[in-house]
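Report on the structure given below.
All protein chains but one are shown at their positions in the complex.
On to chain A.
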């Protein structure tokens, strides 16, 4: 079928007709060469021309298809026996052997080989050619290499719809396996076909997970039992606690009852140290911390409501996002909340009111990670909003050390189990930072871009060399850290202890000073109130006056700052101008 379009146009609108005519070629210009101009030039002989007598090569980079390999065993059979001899029959083989031994050539060759072999054996015994002579020097060389880390494997979510890796847990026995919890944490983004499975990966095989864990609702967190490496406990999106035994397969062995579980997703679950090895506790944003015995998951054994008013009031409870438990201090634990407070609790307190010991106010946003330093349990690391902060238990008001505000949100952090001054953080721009507090405090010692999307979870293996981090699209990357960052340096512990002490002392002094000033203010305001009871005293201004005063202060500070900057700019010249402008933009 032809598609035809018809349009009409008046003949008069066409314009004048073209009149083409034919004509012969015409020479326009002919400039003959002028030999007199050649006088102005000299012929240049010889000429330099570089050539290279080699094969032309080109460099190409090719990304090959994913290589799938499988380990298979090979059964070794005896071979080479002549047809008439059956290798299983002892008599025949012995007879064969005896026959060979009688052979002339056998004897000659063995005698000759024997003498040769003798020579080498004696050589071996005389000198050990692989002896290390200068072991001292070798140690020094190691320290100079630049910190580095390389990706060993990437474990991708095998499902179509990718989910975030929300939690990772290493197998306690040697760390050959990694358990990863997958869940879509964005509010109401989970679709019907979102698979609730979580996987256990063998780190040697990134193509296929070793075991799939199939709960009823996706898991937000999970943890291997440090005492029994076959069991895991996980907290799911609907608030239930699930218990698995890997020997029993993918289905959960036990599930906690919905009425007694959390009402919000369980953000963190940790195994406890107990005689039976079956206790765990979990935290969720509904404000509760529940203790469970995995043998009887239908009801929690204990409950704590994170109410800062210490009344057990659930309405005012703070939502918990992270938990911290150190096996060396079994009665204490810490909870990181959505509101930016770290609550330190004592499990063995007599009344629920005494359970909450103290709070540390640090971050502007939820505290996504909370981890005690394995070497200095009094200091712990928190991560939330755009900074990572190191705290000392004694100082309540502020952290003793903190990083500067980073470019993107920090999502998870943990200390290195082998080096007390090294910790790892992950950010929402897909960067894994390795911080060495003794080496550099302003910037991370090593900053690696692991992937393009945000990283949500991080876990270091117990040997300190392998780090696994999980991203938003469900890819868990396994990295190996260079030996410089994963071997204990000499004096490290004492240097770090000195640093923590110094910072703690500084904070203590600041705190004391604050208290002094507050006391002075209070005593002053009390005095003036005594003097004139009727009038508004200094400490009792009306809101408008306060606002006016604040505005005045602000503008005066800004003016002073601007004047200072102008002077500095005039002194230093034009090139600094841009820098000053940039600086000036931020505070204003």
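The rule we apply is simple: a contact is a pair of C-beta atoms (placed from the backbone, for glycine too) under 8 Å apart; a residue touches a chain by one contact, two chains touch by 3 or more; residues count from 1.
In this text, contacts and distances are computed from a predicted model.
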{"item": "UniProt protein name of the chain not shown, from \"Dynein light chain roadblock\", \"6-phosphofructo-2-kinase/fructose-2,6-bisphosphatase 2\", \"Calcium and integrin-binding family member 2\" or \"Small ribosomal subunit protein uS9m\"", "value": "\"Dynein light chain roadblock\""}
{"item": "Residue among A:118, A:397 or A:516 touching the omitted chain", "value": "A:118"}
{"item": "Selected from A:130, A:187 or A:405 as touching the chain missing from the view", "value": "A:130"}
{"item": "Sole contact to the chain not displayed, among A:38, A:110 or A:517", "value": "A:110"}
{"item": "Sole residue of A:86, A:101 or A:186 that reaches the chain not shown, by the stated touch rule", "value": "A:101"}
{"item": "Chain A, residues in touch with the chain not shown (by the definition above)", "value": "76, 78-82, 96-97, 100-102, 105-107, 109-118, 120-122, 124-128, 130-131"}
